[in-house]
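This report refers to the structure that appears directly beneath it.
The complex appears here without one of its protein chains, the remainder shown in place.
Right, chain A next:
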Amino acid sequence: MTIGLGSCIGLTLYDRDLRIGAMVHIMLPDSSGRTDRPGKYADTAIPLLISKLVEKGSRRSSLVVKMAGGACMFEYFGNNLNIGERNAERVRAVLAEHNLRLHAEEVGGKAGRTVAFYPDEGGKVTVRSADGAAHEI
């Protein structure tokens, strides 16, 4: 369960053969060489998740990948680019580098999202907005 994603991304990997999964909360697209918090950046979080699952015996072909988040809640201030969009783009690119297909996504828009991941229920991923009911992606 990851609460209140704005521009951040909730990314889930689920192994449908072994029925295990992993989720990460990505805040920024690029680690720029930083190694102390690999889960925070798209380029380091994705290899980390893959290697953790491979350690447990997962094959890449069994992985179901879903992402949600990447909203733009504020018209940006100053000269910052839209972080949410950049996060989502980078996740797609890094997944492609690792030959992983994205099975479902719900990204962009202006509203925050809460993401829940249920590895015990077939890797179900639900997304909810502030007012809405949870729905599966």
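As a convention for this text, a residue touches a chain if its C-beta (ideal position, glycine included) is under 8 Å from a C-beta of that chain, and two chains touch if they have at least 3 such contacts; residues count from 1.
Basically, contacts and distances are computed from a predicted model.
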Chain not displayed: protein name in its UniProt record ("CheC, inhibitor of MCP methylation", "Iron ABC transporter", "Ring-1,2-phenylacetyl-CoA epoxidase subunit PaaC" or "Cobalamin import ATP-binding protein BtuD"): "CheC, inhibitor of MCP methylation"
Chain not shown: contacting residue from A:49, A:71, A:88 or A:127: A:71
Among A:83, A:107 or A:125, the residue in touch with the chain that has been omitted: A:83
Chain not shown, touching residues in chain A: 3-8, 27-28, 36-37, 40, 71-78, 80, 83-84, 110-114, 129-131
